[in-house]
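A single protein chain has been omitted from the complex, and every remaining protein chain is retained in its original position.
Up next, chain A:
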Amino acid sequence: MALADRTAGRESSSLDVRRAWRQADYWATLYLRTWKSSVVSSFITPLLYIVAMGVLLGGFIKGDPSKLEGATSYLAFVTPGLLAAQGMNTVVGEVTYPVMGMIKWQRIYFGMIATPLTVSEVVLAHLGFVVFRVATVSAVFLAVMAPFGVFESFTGVILAFLVQLLAAVAFAAPVYALTTRLKDESGFSLIFRLGLIPMFLFSGGFFPVSNLDTWMEWLAKATPLWHVVDLTRMLVLGTVDGSTALIHVVYLVALAAVGWVLAVRGLERRLIS
């Protein structure tokens, strides 16, 4: 019995990228139908933060590059932090309620796996859509911020953009995995209140984590958001430290990989019994 289960498990985790791509029309149709309702949260809200925190609050903060991790102004300091935080918020919005809806409310995933698609391919397409959403949000954000002179080099901006895509997977896969293991939506408020909001505030987006007590600083440095913020900031400010950057990338890749395995396994458990 256990053997049969394992054999079948191999089938559901088989992954054919071309077959997964067949879901493109679904996600495109869904996006075309819903993008307008996400305009405010995706494109306007981050700019409000920029104005309020970066420009207005930042006006009171004297830019000392040695205290602002190499940024010449608070706006330049906070911009990469907000970019990273915006990516995280977009991701978590996409892999909590929508994923649960497709599992238990609308049960759309059940329709999908009745076709040649496998569970891995379903997860891949959904995460692919999340990456696409982060790409649009990040591209607009970077384009709007470019004229403010907060970026050192074009290459740095492009690399920072790519980092947001990696970060999208690193956030999406584990949270997706968590969603597949929740019975109902009440768990989401814990994710938001205990995970998202503290990370948003204390992971180095708004102030250098070195301002924190030592133990809090280490706690902040353990969060995925800090790795994204620090890496993004290095790239746009041109203050890249090779070995630190490598640690960030390895951390995010590892998080994405572990999240992926758990996400596929979690969805398998919900769809295939």
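By definition in this document, contacts are C-beta pairs under 8 Å (C-beta built on N, C-alpha and C of every residue); 3 or more make two chains touch, one makes a residue touch a chain; residues count from 1.
One rule holds for everything that comes next: contacts and distances are computed from a predicted model.
Q: Under which of the names "Thiolase", "RNA polymerase subunit sigma-70", "Pyridine nucleotide-disulphide oxidoreductase" or "ABC transporter ATP-binding protein" is the non-displayed chain listed in UniProt?
A: "ABC transporter ATP-binding protein"
Q: Tell me which residue among A:Gly59, A:Pro116, A:Gly149 or A:Gly238 touches the hidden chain in the full complex.
A: Residue touching the absent chain, from the options given: A:Pro116.
Q: Could you pull out which residues of chain A are in touch with the chain that's been left out?
A: Looking at chain A, the ones touching the missing chain are residues 1, 4-5, 7-12, 14, 16, 19, 22-23, 25-26, 29-30, 33-34, 106-108, 110-118, 271-273.
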